[in-house]
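Worksheet: the structure to be examined is printed underneath.
Heads up, one of the protein chains got dropped from this complex, but the rest are sitting where they should.
The block that comes next holds chain A.
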Amino acid sequence: MAHVVSEASPDAMLSDLRQMWRMRALEEKIRELRLGGQAVGSIHLAIGQEAIPQGACSVLGPDDAVFATYRGHTWALGCGVPAESIIAEVLGRATGISGGRGGSAYFTAPAHRFYGENSIVGAGAPMATGAALAGRFDGTGRVAITVFGDGAMNQGAVHEAMNFAAAYRLPVIFVCENNSWSELTPIDAMVGEPELVRRAAAYGMAGERIDGNDPQAVREEVGRAFDRAREGGGPTLVEAVTARLVGHYVGDAEQYRRPGELDQAREREPITVLAARLADHGVGAEVIAAAERDARAEMDTAAAAALDAALPDPATAKDHLYV
């Protein structure tokens, strides 16, 4: 680690804990709905990876833009998309954030700076360069964040985007959530150099490998990347090392896991770690427990409302293809 992470105040840590619990509870509620049959289709959860969207989204400005992946519910929540409209989207309801057109894996919420999930691995990276490019001409100085997994580092589109951003010093932050699994295959077996951040130097851009389970570490590194981008220093690659505590998709048998892998990962997962740190700072068990309880209550309410919502009008299925 190149930088020492500063200690957040207990209030800031508690805020992170509450937000990460909202993300965790959202994902667990969606899993419940999928297993219960109320939701259908492929659903990819980010349980265990909450510190990355929490840290990164907390430094977003009003004109910035986020391009995420199919594992994007938590990023959308971090951008401010209401939980109810995310759950309704997963359930294919008219009140879904994309009216049921995107589903779990491809919804978009531009009003919240969330320029969409993407179900093509790595495809958001070149799009983010365009959002940053637009900011050169519209006076906003927008910074674009594109987040993707370790597997996307092997996509040509990501390479093209990184080179273009570096060549034109575009304000893009490439956030690689390295959870060590490229879908069902270990990233280490698919690269010659497992320390993915080392590629940054080859593009001529800044790069840091950080603890992706620490929201404060993410906030500080992404914050430095924002400063660099806004000052004309170009793009940054942030490799945030984390672990996915669930399968690639709901229903994944996860037979590829190594013995003991998940037990170890659970000890280091962001909510457990942060709750322990808060306890060390003397924050009461009741306050810590309330973060979970409140988050689950919010998602229960949101899911109930989403389940009650109307289905999209079938007459609109062909709308919005052209102007």
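Definition applied: contacts are C-beta pairs under 8 Å (C-beta built on N, C-alpha and C of every residue); 3 or more make two chains touch, one makes a residue touch a chain; residues count from 1.
As a convention for this text, contacts and distances are computed from a predicted model.
**Q** According to its UniProt entry, is the unseen chain "MinD superfamily P-loop ATPase, contains an inserted ferredoxin domain", "3-isopropylmalate dehydratase small subunit", "Aldouronate transport system permease protein" or "Alpha-ketoacid dehydrogenase subunit beta"?
**A** "Alpha-ketoacid dehydrogenase subunit beta"
**Q** Out of A:W21, A:Y70 or A:F164, which residue would touch the omitted chain in the full complex?
**A** A:F164
**Q** Which of these touches the unseen chain: A:P62, A:G156 or A:P314?
**A** Checking each option in A:P62, A:G156 or A:P314, the one touching the absent chain turns out to be A:G156.
**Q** Please give every residue of chain A in contact with the chain that is not shown.
**A** 65, 67, 98-99, 101-102, 106-108, 110-111, 115-116, 118-120, 123, 125-138, 142, 144, 156-157, 160-161, 163-164, 167, 319-323
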